[in-house]
Each structure stands twice: as structure tokens, then as C-alpha cells.
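The block underneath contains the structure these notes are about, expressed in C-alpha cells.
Left out: one protein chain. Kept in place: all the others.
Note that the chains take the letters A and B in the order they are written out, and that residue 1 is the start of every chain.
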């Protein structure tokens, strides 16, 4: 990793609130989807962002890309603040940061051959002569493992894995510095998932771009990322090296996530969290995780813990208990199975 | 005799085969995992067994439930079986419940059908079932509509509905795929508890070998409408004998040890209408030999209770090639 350099991307205290109105005469509810997220990504580094539905990980991805404007906080890309959406500077940045979506079939236009779609970003950003563009499309298709004849196919004539390769090729054709992948494998079959994960790792090693890998799957995140951030209800609750988090999770939520990973020959007991995933529209006070937390203490109900290095080993974790600030509370809710 | 005995079952939609002759048995109280990628036929197997496929599907072979044939059986035979002896739950709990009926009503319907309960006793039983599957405040929630509950709670309602008929076997078709990781853990946990309490058998259909391995004692791996390997769970992981099983295991990122390239399976699943000659997996198989494209291999006993349908699998010392495992 190249941590010594200035980070490629840094986001400081990002917050984003959506207003939701229900029905015609309904009241407006404010939903704080992202609530004070700080993260950095260096060149050649992959940050894995894990969490369950509604935790704000996809919103974070859009904020980082500048597709959405944060209500608070700032995104800096390559040292400069993110220009306002729609401005020429912002438009020029698009070719340097690209997005890979979850469902390749809906990310591609069904009516156009994929070759044209891979080429389109080059045309939009007026990069090179037509001949150079053709050469670049051929090159990037080879990089992602597509055959030259696939260029003439329409998306429905490709397999699921080939479609996702085409989406990745389209994202890489402008040689971006940052690639954001939002659940890029969860719509794919198991054997295809492995192909795409291998491809992403290999491309990143070869091309040296920074990558934000958003997923609900801790296994996939470990396979791909250099660093992992765990999100819960709009905040990062723990951050560290993948193996630190997988083998010795500090935050009770990370512990539950890790223990929920099904794997063959598993002997450890599973921590079963009570209750449903939280509703961002109805955020509990204090630590947002406390209603489901097996070790919650009094202080957790009133005071939101900050993400900071833990005194014992420097692990960044937002939990009063893990920080040693309070003793673990009742263990009554902890249900082992 | 096995509780459910599927023999040489085939299903085709038009000229496209979806199941190409599978044989499988489920013992009373057993937890069997059925693993494979989308389109391999793992769900169709059970929809066909219960006569739930559209009329356009051509179903062949035999499914014996306690010796009674289900394939081609009349509605009067099938209806008491569905929900009464074999219950099913599905992948997306929100769309599997009728949006216009209260959940209590939907559970009560099964109670009336299979246990003749109506009125106040049915109401009490609905609340007991909701309680059993861990729905808080069951009395009030029985009056809720599906859209008022979360995905995890709806799956609990589906389970309560399945339990209403006191079935001997629950077929759970990807019951956690649409749910979040921590909710998946809750549902798997609940299924385990219910099995301990009632002795009900379970067929867990999943694309995730990890999920199945934790819950089931025996696993059958399916590929392109065939069972390619079946064995005790431990044996599948210790001694995977079909290259496809090995591929699936290799495709699963490890949770410890050095991070290295995953062993992925090249290519993709063949379309039903364009099934390759010989072994359907041969075009993707790194160990394929010339014969693989000629012969569709029969299952070979590689060790006790362990079958693999690969011509390169080494038979057990007894050397008997049994077409299928037949349990007495």
C-alpha cells in the first residue's frame, strides 16, 4: 500500500439527509442515511465497505463519487475539493472516477451492442481519435477477459459473468483513478462471483487504481480489500485490516456479522442479534446499535460513541464497551446457538 | 423405506429439459441440503414433486411419499400432502404472502385445511404459532398485513404458516437469500430450533454451500438438471469427488489463511435448450477427458453413502457401480 502519499480520495464527516413524504398529505420524515462518515482511499488501495441494507453504504458511494452532494462534510479527490455537480470540472472528473453497479443487465442498454457501450465514455470525454478509441476498446475488453467478437453482441446475448465484465470494461475504458463497485457480485451466480472477484483483484494490482468495494458479504470483502470499514445506520462503527476484523472483531455489531458468516465445518457459536435491521427513519438515540447490542450499557443509550483508535491496540472502533470506557452491560440479550 | 423417494424424475418445458433424471431420497426427520446455481433445477425438483408447476411442464419419473405416488396424482391426493405433510417456504417472503390478507388470516387458512381448526381455537393457535417463530406481540401482529412487517418477520410468518399443518418435511427454497446477514442467522437459527422441538425433516435449497453445510447433515449438489454429487456434509467438504463441487468450494472466498486467487469455474451454466453432449459440465471442467463429451456419467459410489456422477471419480473398493443410491 502507498499510505505515505496524499490519499487519492478523502471524505470528511459526510452527512446526507433525505426527506421522505408519505402519501399526499403525509408528514415529512427526515432520514439521515449517512451521518458523519470519514474515509480515505489511497492509490492502489481497496477499501471494503460492509453493512446491511439501509446502513447507508450505497449513499456513501454516491457521495464519494460526487453524484450526490453531501449536506455536510467534504469530499476531496486528488487533493482538490469536489467541484459542484454539473460544473465543467465535475464533468471532467467523471472520467477519473467510475462506478460498477450491482445488476449488469440493468446497467447496460439492451438495444446497443456492448462494444459501443464500452466505447461511449471515450466519446463523451472526447478521448482520442476514432482509431485510438477502437484500439482502447479492444485493449480494455481483453483486459477484462472478453473476446473481440463479444463487442458486437447485445447484453442479452451474453452470460451474466460476461455482462459484468462488459460493465467493468466500460468503467475502465477511461483509465480511471478510482473505481467504486456497489455490490458488484451479489446478483451473480457463485461460480461467476469468483471470476469477477479474481478479475477485480487482478485489474487493481495491474492498473493501480483506488477502489471502493461496497458489499454485504464479509467473505468477498476480505478477498478483495486492503482495509475494511463496517457501517451501521449511517456511521462507520469499525475500521481495520480485513483479517483483524474477521478474526478479532472489536465492535459487537462486527462480532455478530462475523459470526453470521456461514462456513463449512464451523464450530464457533453464532451470535444471533435480536430484532430487525434498524430503520434509518427511526434512529435510536445514543449508540444506534444499542437496542440490538448484547453488551449495551447505560451510557450507550445516551451518548453516541465516536470512531477512534482503541487504547489497547489502536483499532479504530466506535463503541464505549470496546474502548473500555464502560463495563459490558447485561448479557441477557445475547443468545448463543 | 425413505420418507420421500424421488426416482429418475425429469421435467421439461417445451423441448428444454429442466431436470434430466434425478434420484434422491429424504429420510424422516433428516436435514438435506440441495445446492447449485440458478437454473440447476433445485427448486423445480420440489415444485414438480408437489405438482406445483404450470400445466405446460412435462414431468416424468416417480416421487413416492411413504410409498404413495405423487407424480400425476389427483388433487385429492396432492392437496392434503401440500402443507399437511410437506410444506414449502420460498425465497422472497414479502412477495410470497398475499398482500391483501392479514397474516393471521393466511395462517388460519392452513389451520382450517389441515387441522380443521376454525374460530377461537384457530385464532389461539395462530397466536401460538407466531409466538413460536419469534414474532413479538403476536396478538396484535396477527392483524397486520405483510407490507407492515419487515422481510425477516415475513419469513417468520411463512414459517409459522408452514408449521400450521404440522408437516413431516419442510422444503425451504433459498429462505434467507433475500435477507440481510444478521437476519439470515436468525432464520437459520429458528429452523434449527423448530427441528429440535418437532423432529420435522428439512430440505434446504440454497446456492450457498456455507449455509447448507451448517444446517444439513447430507448434501446433494446439482448441476444443469442433474445431481452430480451427494454425500454426508463432512464428506462433501473433506473429499469432494465431482469437479463441479470442487469448483464451488474453490469459488468461496476463505475467511482465514493467505489471500490468493480463487479457483473459479470458467464459462457459465449451459442453457437448457443447448445442453452439451455427454457430461453437461465437461465444457467448463478443467479435468475433462475425451470420453466426457461422449458419455453422460452415472453416479459412482466413491465411499459409503457418497455418490459422484463423474467418469473420473474413483469407485469405492467394492467397485460396484450403482446407478443410484437406493435406500431400503
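Throughout what follows, a contact is a pair of C-beta atoms (placed from the backbone, for glycine too) under 8 Å apart; a residue touches a chain by one contact, two chains touch by 3 or more.
Operating definition for what follows: contacts and distances are computed from a predicted model.
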Name under which UniProt lists the unshown chain, selected from "3-oxoacyl-ACP synthase", "SGNH/GDSL hydrolase family protein", "Ion-translocating oxidoreductase complex subunit B" or "ABC transporter permease": "ABC transporter permease"
Option touching the unshown chain, where B:19, B:48, B:88 or B:265 are the choices: B:88
Touching the absent chain when the full complex is considered, from B:42, B:114, B:141 or B:242: B:114
For chain B, residues in touch with the removed chain: 47, 50, 52, 75, 79-84, 87-88, 90, 92, 95-101, 109-110, 113-114, 145, 147-148, 158, 161, 165
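The working rule: only the chains that are shown with their structure count from here on.
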Averaged-CA centre spacing for the pair chain B and chain A, given as whole angstrom: 32
Residue ranges of chain A in contact with chain B within the complex: 52-53, 159-162, 189-195, 197-198, 201-202, 216-220, 222-223, 242-243, 246-247, 256-257, 259-266, 270-273, 276-277, 337
Residues of chain B touching chain A in the complex: 37-38, 150, 152-153, 180-186, 188-189, 192-193, 207-211, 213-214, 233-234, 237, 247-256, 259, 261-269
